Every structure is written in C-alpha cells, then in structure tokens.
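What follows is a set of notes on a single structure, which appears directly below.
All protein chains but one are shown at their positions in the complex.
Read from first to last, the chains carry the letters A and B; within each, the first residue is number 1.
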Amino acid sequence: MSAPGTFFHAHEEDPVEAYQNFKFGMWMFLATEVLLFGGLFAAYFIFKYRYHELFVKGSSHLDWRMGSLNTLVLLISSYTMAMAVDAAQRSENQKLIRNLLLTLLFAATFLVVKGFEWIPKFNHGIYPGTDIYFSIYFLTTGLHLLHVLIGMFFIGLLAVRANKGRYNSENFGGVEVGGLYWHLVDIIWIFLFPLLYLVGSV
Amino acid sequence: MSHAHADEHYLQAKGFYNWFFSVDHKRIGLMYLLAILFFFLVAGFSAILVRTELLFPGHTIVDARGYNVLFTLHGAIMVFLFIVPGIPATLGNFLLPLMIGAKDVAFPRLNLLSFWIYLLGVVCVLYALVGTPWKDWLDTGWTLYAPYSVQSSTGVIPITLGVFILGFSSILTGLNFTVTIHRLRAPGMTWHRLPLFCWAIYSASLIQILATPVVGITLLLLIMERIFGIGFFTPALGGDPILFENMFWFYSHPVVYIMILPAMGVVAEILPVFSKKPIFGYRAIAYSSLAIALVSFFVWGHHLFVSGMSYWSRWVFSLLTFAVAIPTAIKVFNWISTLYKGSIRLDSPMLYACAFIFLFTIAGLTGIPLATLATDVHLHDSYFVVAHFHYTMQGGTVIGLLAGLHFWYPKIFGKMYNELASKVGFWMLFIGFNMTFMPQFLLGYFGMPRRYYDYLQEYADLHFMSSIGAYLNGLAYLFIFGNLIYGLFKGKAAAKNPYESLSLEWTVPSPPPLTNFDEVPTVEDWTYGYASEQNA
Partner (left out) sequence: MPIDVSGISEIGTRVDQVQMALIWLMAFCFIACNAVLIYFMLRYRRKSANQPTADLRGSHFIETVWTLIPTIVVIIIFFYGINVWSDMRTPPEDSYQINVKARQWSWSFEYPDGRVEATEMVVPVDTPIKLNMVSEDVLHSFFLPHFRVKEDVVPSQYTYLWFEAKKTGDYHIFCTEYCGKDHSAMLGNLKVVDEEAWQRWLRNEPEPGQAPLSPEQRGEKLWEKWGCKGCHSTDGSVVLGPSFKGIYGKEEHFESGESLVIDDNYIRESIYSPQAKIVKGFTNQLMPSFQGQLKEDDISDVIAFIKSLQ
C-alpha cells in the first residue's frame, strides 16, 4: 500500500554499481574515522609534550605484555577477515562463515584481554579523570573499544547473512566493505599501542 | 518495486508514511527545507528579542542572564540547525541528482537516515536550549568555550551531544553527495561539464567529511570533561582552555565555507541563465571552490589572534587567512564578468543573486581587517565581527538560499509566486538588512564589545538604529515567506522551463516525477552554452 520511493520500496541500483558506490562511500567514511581519532592523537601529543613525566609514569602502569597480546590478536583477526573476503570472492561459503566466526572470536578475545586490563585499574581507583595520561588512555582505548563492538556487530551480521547464502563471487561487496572497516579498527590499534604502552621505554 | 506510477510527480504522495519514510531525494530535501526554515524563524525571532533588549541601554525586556540565553539560542539555532544543513541538505538534496542526470543520490536510505539523525540532534539541541527549567537554559554562546562551558550549570551536555549527532548527519550527507557526484553522473556529464552548483556542493561536502569528525571528538571530550573531569580543558586539572578553542575552530572555521560555497554555487547557476551568457571562467570558478575548501583547513587560528597564542602562530595564521581571499576574489570577478554583454532580465532570482555579490563583497572585504593582525586586536570580539559574520551568513548564505528558492521554486512546486510581491520583499530585506548591520560595523570600530547585555550611553544611537533596521528586516522575511507560501496555494502553474535554462533539472516536468528521468539522459555539451552569437 505504500507508494514507491519509500524505505521498503526504494529502487535498487544495479548490484555492481551499488557495490562500487558502497566501497567508495566506505573509504570516505574511513577518512572521517581517521580524523576523529586524529583529534585525540593531537591532544595526546600536546599533553605528552607538556607532561612528559606523567606520561612515562602512567604508561609504566600498563602491562605491555597484555598490549602486545592484543596487538597480536587483532592482527590475526585482520588476517582471518582478509581470508573471509577472499573466500567470499571465490564463493566458498563454508570457509567464509568459518573465517567470519574466527574473526568474531578474536575480537571477543580482544575484549576479554581489555577487561583484564581495565577492571584491575578500576579496582585501584584509576579512572578517566585520575590524571591526564589516564584520561587519554581510557578515552582512546574506550573509543577504540566502541569501534571493536560496532565491528563485531557487523561481522556477526555478515555471518548470519553468509549463513543464508547471500554472498558469492558475484556479490561480495558487503564482506569486502566490512573488511575495510575491520582493518581500520586494527590499524588504529597499531597506532595506539606504542603511543600508550611503550612511551615509558623511550 | 512498481513502475505503475512512473508519471506521478513526487508531491502527489500523501500521508505521514510516504513522507517520513521516503527515500526520494526530493521529498527529503523538502522536509529539510521545512525544518530549517522553521528554525530560521525561531532563531530570527530570538534575534528580534536580542535587538529589542538592545534598543536602549540598561534593562529593556530581560535581565542579563536572559540576554545571554537569547543570543545563545539565536546563534546556536542559526548555526547548527539552520545554516549548516542549509543549502546542501535542501536545494542540494533536491537538485543534485537532477542536475547530474541521476535517479537519486548514491545511498537513498542513508539520506533518509541523515534526516532522522538530524531530527534526533534537533531534539537534543532544543532540550538544551529550551527544554529544561528556565534557570538551566544554555547561556554559553554558540562557541561553548571552556572553562565556562565546563562550569556552567546549564544544558551543556545535551547541546554538545546534539551537535555531535548533527555532525553525524552532516558527515553522512556530505559522504552521500561526494559518492553521488563521483559515481552517478549521467553519460557525457564529465567533470568539466558539471554545473557549478554541483562543484560547490562537492567542495562543501569534502569539508563536511573532513572537518566534522574533529569537532565531534572535541565535543566528546567536553562531555567527558563534564562527566569524569578528564581535565583536558580545565586549567585546574592541568588542562588547557586554548586547546578547546583550537579544536573548536579547526571545525568551525571550515564550516563557514560549508555555509558559503553552496550559496556561491547557486549564484553561479543564476547569473548565466538570466544574462543568457555562458558563465565566465568556468574552470576558475570550479577550482577556486576546491581551493577555498583546501585553504580553509589552515586558517582557524585567526579566531585566536588575542587568545595568548604564540607570536609566530599568529603571524602564520594571518598570512594563511589572506590566502582565502584570493580564490574568493577570482569568483567575484568572474561572476561580474558574466554579465558583460549579456541580455539581463532582473527577475527576483537575479536580483537576489546580484544582491549576493553586493553584500558578499562587503562581507568578505570586512574580513580583511579581521585577518590583519594590527587591526584585529582592536576589532576582535567587537560588533565589527558581529557585522562581518552577519554580512557573510545572512547577506551571503541566506540571500543565496533565497535566490535559489526563488529560482527553483517553479521546478520544486510547479507553481509561480507573485513576482511583484517578491520584488517588494527583496527591497525591504535589502534596506532592512543594511540598516541593521551597517551601524554595527561602526559600533565595533568604536569599541563596542559583543555579547553585551548593557552598554554605555555613547553607543545608544547606533544600537537604536540597528534595532529599527532589524524590525524592518524581520518584517521583510515575513513578507517574503508569506509570498512564497501564498504562491503554493494560489500561484499559477509553472512552465517546465520558465527561465530557459539549459541544465538537466529543467528538462524534466515541474514538479519532477518520482523517478526523475524516464531514461537516463546523455549529455553532449556543457551546461552553459547560452550565448546567441558565436564570437569567442
């Protein structure tokens, strides 16, 4: 009963076109994400310059082993995500689903490790607002965590859809674009890790 | 999907669902138009209250806090709810796909989502401004400078959240338009045949995409500052209030070009049509939009010339600010040259377009003493700045929006407004506007600070004059919008292409059918081949 041109009656682009548009749009969106974190990084460098001691002291409270573990976990998840995209392009649905679930698993591992880092801090009374270093620490990792969660949601969605056989060598745009997003989440962590965990040693 | 209603025009759909869930760019554009014009009237009304308070020195209608609330209300609504979505979300949404020969924008559903997000942001902003008991109405000014905004007991968190959400809407719209222009141009519509309005929207979209995230994070930090006391901007906690200013203006300076570039695009469309001549210096105009967008990212420091920034930062920012004047100058000269040896009809769209040039040269030129260090020290935060930015935003963007509304009115609504009445409205506005803000340049030069509830007797005459001008200005708007609304109901049916324009949006019926083009048009020549003689 609803007229054309409404939400559920939108005209559909040709799938190839739609895929190209989608990918282009995602690249633009990633640019905005970089700038979003860019603002935080700018704040980081300004305060680090001003309160170097505080940053060194703060970062010595972090466990670089946990940080490294998480870096590794995310790198592997990026790899499985890439494998998922590859599988989608080759229409290997089982492999696609398997890799998506693996990615999800690694993302969850990341969360657990983060939990092991955060919760003892809270127990020691360290919160955002404790000092500028920890404010930056919680903000950057918190915002990153939010991105991990959003990423997990979409990867889960991809897995469900893959399970319904939605993706194949003709139609894999969704997986590829999801992959782009996930790599960004990974890359941002790669920047965060040395800045937060390793400043103490430099 | 059904094609049964192919010849049905987009306005025929009735009912809440068909509009509120519509992914059609034209309907979305129209809904935005309704929303922003409503907020324009609200914010304009609070400006009238501001000016009424300033009629005489001392208490006139409100107390000091009331005044601060009023100008915050005025500035925040004008900027965040009216002028930033402004031309792109309304005329841009409506016209961009038509102008490039596309069926819709690249992501129609995302477009609708942007609109909903906009509404969500509106709710938050309004809650902060007027949704709480009177004593909590926001009074920080639209700039939300820390540490006042950290301490203020008013609705800083909801407004920050609201602006953050609006930022999302703005980013998504910009992203949508960028992809649309890149990917959905009709065959033959090369970059160098692209209408200048599209170039302008494109440049503005780039700024939206690249600058908005930074204000997003800044606002997030401000929220965190208030909730957790993270101490980034609070001196007592080791933070730096100037950092907030820097991050705020890193967005809020480029944002002024989000406001003005689309208006410039509108003018560049109107001038050739009404002079029956190709636009002069097409490429220079197109690329100068990009140049302005680029340079705009490096000049934010000119808002901080007296904030305690280092000597050399001020030096560099002053120099860079002058750099924006050059691409703008190129545009102005090219527009004027377009009229040379034309065949000019001075209908109301053209009157508005010419008024835009007239007022915008005043606006831009008064930016020069602000960019000059020696003089900005005196003029900063005085009424000179207030006058400068009203000339840019009202004399520029609002006049540009009105020019576009009058120009595309027959296309959008399929009706005509009364031409005589619109000319009367135009002159009321032109006189009222100059009478309001010309005295403010003098006030500022004579030292009158802005955001002052009360002022010394010696400034009384100029303030009085400005207020009287503002009333005329306000009545002019009522008259202009009254005429446009009257035209909707009683206007004559409009022809398909009353102004003999050559661009694609005029090749479809007025109002356009739901699917825009029956078949995708092929473009053979550039848009501006208006000349009747071939003598180039």
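Everything that follows uses one rule, which is that a residue touches a chain if its C-beta (ideal position, glycine included) is under 8 Å from a C-beta of that chain, and two chains touch if they have at least 3 such contacts.
Values in this document were obtained by computation on a predicted structure and should not be read as measured data.
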Which displayed chains the unshown chain touches: B
Checked against the full complex, the residue among B:Thr60, B:Thr132, B:Ser313 or B:Thr375 that touches the missing chain is B:Thr375
Considering the complete complex, identify which of B:Leu55, B:Ile242 or B:Leu290 is in touch with the unshown chain. B:Ile242
Tell me which of B:Thr132, B:Ser307 or B:Asn418 is the one touching the absent chain. B:Ser307
Per the whole complex, from B:Gly131, B:Gly281, B:Pro498 or B:Pro513 the residue touching the absent chain is B:Gly281
On chain B, the omitted chain is touched by residues 64-65, 68, 139-141, 143, 145, 147-148, 151-152, 235-236, 240-242, 275-284, 306-308, 311, 314-315, 318-319, 322-323, 325-326, 329-330, 332-334, 336-337, 339-346, 354, 357-358, 361-362, 365-366, 368-369, 372-375, 377-378, 380-382, 445-447, 449-456, 458-459, 528, 530-536
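We take it that only the chains that are shown with their structure count from here on.
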Inter-chain centre distance, chain A versus chain B - centres from mean C-alpha coordinates, in Å: 35
Parts of chain A lying in touch with chain B, wherever the complex brings them together: 2-12, 17, 20-21, 24-25, 28-29, 31-33, 35-40, 42-43, 46-47, 50-51, 127-129, 131-132, 135, 139, 143
Touching chain A in the complex, chain B uses residues 1-3, 5, 10, 13, 17-18, 21-24, 27, 103-104, 106-110, 112, 171, 175-176, 178-179, 182-184, 209-214, 216-218, 220-221, 224, 228-232, 237-240, 243, 247, 514-515
